[in-house]
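All protein chains but one are shown at their positions in the complex.
For clarity, chains are labelled A and B in written order, and residue numbers in each chain start from 1.
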Amino acid sequence: MNEAPTRWQRIRESDITHSFLSSPGAMIAAAITVACILTAFLAPLIAPFDPFDPAQISLWDGKLPPAWAEGGQPQYLLGTDNQGRDMLSTILYGGRLSIIVGLAAVALGMVLGVMLGVISGYVGGTTDAVIMRIADVQLTIPGILLAILINGIGRAALPLDMREEFAIYVVIIAIGLTDWPQFARVARGATLVEANKEYVQAARVIGLPGWLIMVRHILPNTLRPVLVIATIGLALSIISEATLSFLGQGIPPTTPSLGTLIRVGNEYLFSGLWWITFFPAIALVVLVFAVNLLGDWMRDALNPKLR
Amino acid sequence: MRFSRVSGVSAIALTAALAVAAPASAENVLRWTSQGDALTLDPHSQNEGPTNAMNGQMYESLVTRDADLALQPELAESWTAADDGWTFNLRKGVKFHNGEDFTAEDVVFSFQRAKEEASDFKEQAKSVSAVEIIDDHTVRLITDGPNPILPNQLTGILMMDSGWAEANNVVKPQDFKAKEESFAARNTNGTGPFKLISRAPDELTVLEANGDWWGKGKFPGNIDKIEYRPIANAATRVASLLSGEVDFVLDPPLQDLKRIESADGLKVSTVAQIRSIFFGMDQGVDELRSSDVKGKNPFKDAKVREAFNLAIDKAAIQRVVMEGLSFPTAMITPPGVLGNTPELDESYGFDVEKAKALMVEAGYPDGFSIQLDCPNNRYNNDEKICQAAVAMLAKIGVKVKLDAIPKAQHFPKIQNRTSDFYMLGWGVPTLDSHYVFSYLLEGEGSWNATGYNNAKVNEITKAITTQTDIPKRTAMIDEAWQIIKADMPYVPIHHQVIAWGMADGFDIPIASDDSLRPRFAVKK
Partner (left out) sequence: MFTFILKRLGQSVLVMAVVSAISFSLFNFVGDPVNNMVGQDATREQRLEIRDALGLDDPITTQYARFMGNALQGEFGLSYRIKQPVDELILARLPATLELVFVSALIALVIGIGLGVYTGIRRKSWVSRTILSTSLIGVSLPTFIIGISLIYIFAVWLRWLPSSGRSGTVELGWWKTSFLTIDGWRSIILPAITLSLFQLTLILRLVRAEMLEVMRTDFIKFARARGLSERAINFTHALRNTLVPVITIIGLNIGGLIAFSVITETVFQWPGTGLMFIQAVDFVDVPIMAAYLVFVALLFVAINLVVDILYMFVDPRIRLGD
């Protein structure tokens, strides 16, 4: 534990590389994740159409089945949605939005939550009580209502013509802020256990500054449960965004995310237009699946005791 | 899915062990559903679809409408116009569910109650300034000056028993400041064909046929019992019809109709609705709030309004968004309402090139930006129509930002006149254009957020309230509509269509006002 950081880092790096190369699951997951992120971010280059440009959409092309099905058209490989948008392009663009929302919201929630949780657990006393009580307050207001609030404030504060552009940030903040107490409480729980262990007590006795103990000794030990929550949290954030739009508060349907697409498609589930829900749902499942597999592997690899 | 399999196994076990065949019953039960439950059983407290639908089974009015929306006698057998109002001859031998007789006194009382401050029917009842008892079964409804359409305005005013109301301390509808719930909110005593048996709000309400009803044997209906379960989620509602748990769905989503139709033992019936959908354009303010055009309001230019009308492809909306179930239009009120004519209803057409040319003429060759305010939980496919409009207007260079939000946040924008461009739908319970003029077109109309203020239209709106010469009055209405069609304060989209889904075993006449009329419902 007291080796020089650089050396420790070097060992860790080589071990991770080794572990990664010896785990085919991790490699596949990483490949899928990278592919998802790449295609999503390169959407404007890859996608045959720009579904976010209303001038390119024709309603008469709406509800076409995939190209291989009867009535499908070759230029719309996966068919079109109820507005005449090409499904493939919309999934690519929507996937990008979902990934941005998911990553940003989880990052926001995790950074905020872990930081406050570790401080809370380590410092204790009044600081602990105040932080945890704020977390309580936050947890007691259902996320949906919080999102409506942030949405509402956004509406009131932003000039009319900027609301549509800012909808995505509003959603990110709404979801990220609902997430942090979850991280904070888990991080605090882990910190409480860790802070009482002999080596931490020893570090204290030596007189190491609190922040150093927190960052070097406690933080790494909170990461195990936090990463589990974070990988699932990515999925959760993407779904929360869909749920918000299910309740009529979310990203505008003119620039749909994966979740919004699923929500819209959900309305066509009984009518036989299966491709409007099915393809975005598959895209979402694959994305979440890959991220979680990667998360599983990362958690094992980051934990020196597990090897 | 693993979890489905787990539940599947337990489900098999449960159903196998406990499947009990429902006991065959001679009773004709109608199990039906729609989106929302009645808010109260007080007949004068809430003027709102599901509430009226429920209360209309237990309470009755003097005059009612049949499935073709023609006026029919209900608690009044006949009526005649008089100088100072109308005389109504009441039906004899009618009893309330508690056995009390229905008399002229109950009519006086019910009008009084409907005119109370806390009543939601006071607008409809206000034309009746007093009710005079002539004898036990004759009343005169006094009006301030002649009122040619009074019977049309009375179909929503339900009759209560004055004695029962006094005994239970419900002589007034519950008001907003009340600290306690009114007895009438959960208890009923009407004259109608059905009696309340049990009620759990948002769960299940059970009604039973009233054996002493005056209309017994006079109507084709043979329903003995009604079970109403509201189901808020549209897909779940359709599922409950598909699975045979309910017999009738009042409001299936348009996109599920084909599925219902193709299912064994289910059918769909449709009819044009008395509700039109349109966009309002604020041509009153000097500068739009959400536009990049500063210092002037493009909607003040009739060319821009016409370009908007021409740019929206109503046929595409009908075909793709509405599954064919809508009537594209150039009017904001549908056939069936006095004032709608086939010529006026003729659509403005769809012509992108002409629309672009008009935009150039108006000085906006590159278009402009604007926000479209749209509800997302009010009308059939409201959000999807707005979305389609965004794409269509983009083709003439107008960059539309869509703000699709729940109706509770949308409607205040219209009432407070803070929207530049918005979707609204309007139904006409009186079936008369006056209802449209006074709210949507008259300069001060409470739902007119377009700022449209035409002196002639305002004048006609006022004049037709007292004009008793029907042909003259109709001509005035027509004149107003001609002006409006030329001025284009709105972008009319379509008239809605009502679709009901039901089991094959039922014969239920569909009506343009979307009301279920169980007295005509037959179980085969």
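Please note the rule applied: a contact is a pair of C-beta atoms (placed from the backbone, for glycine too) under 8 Å apart; a residue touches a chain by one contact, two chains touch by 3 or more.
This one's a predicted model, so the numbers in the text were calculated from it and none came from an experiment.
**Student:** Quick one: jot down which shown chains the absent chain touches.
**Tutor:** A, B
**Student:** Tell me which residue among B:Glu77, B:Asp202, B:Glu346 or B:Glu459 touches the hidden chain in the full complex.
**Tutor:** That would be B:Asp202, which touches the missing chain.
**Student:** Of the residues listed, B:Pro73, B:Pro146, B:Gly215 or B:Pro406, which one is in contact with the missing chain?
**Tutor:** From the options B:Pro73, B:Pro146, B:Gly215 or B:Pro406, the contact with the absent chain belongs to B:Pro406.
**Student:** Which of these, B:Gln174, B:Asn340, B:Asn380 or B:Thr461, touches the one chain of the complex that we don't see?
**Tutor:** If we include the chain that is not displayed, B:Gln174 is the one touching it.
**Student:** If the missing chain were put back, which residues of chain B would it touch?
**Tutor:** The missing chain touches chain B at positions 1-4, 6-8, 10-12, 14-15, 18, 39-40, 45-48, 120, 123-124, 174-182, 185-186, 200-204, 229-233, 235-236, 239-240, 242-245, 377, 406-409, 411-412, 415, 426, 435, 439, 446-447.
**Student:** Determine and list the chain A residues touching the chain excluded from the picture.
**Tutor:** 124-125, 129, 133, 136-137, 139-145, 148-149, 151-153, 155-156, 181-182, 185-186, 189-190, 192-193, 196, 224-225, 228-229, 232, 235-236, 239, 242-243, 246-247, 259, 262-263, 266, 269-270, 277, 281, 284-285, 288-289, 292, 296, 299-300, 303, 305-306
Going forward, only the chains that are shown with their structure count from here on.
**Student:** Please output the residues of chain B touching chain A within their complex, sorted ascending.
**Tutor:** Spelled out, the residues of chain B in touch with chain A are 234-235, 238-239, 242, 253, 255-256, 258-259, 289-292, 313, 316-317, 319-321, 369, 371, 376-377, 383-384, 387-388, 390-395, 400-406.
**Student:** Please give the residue numbers of chain A that touch chain B in the complex, ascending.
**Tutor:** 53-55, 57-60, 62-63, 82-84, 160-161, 163-164, 248-249, 252-254, 266-273
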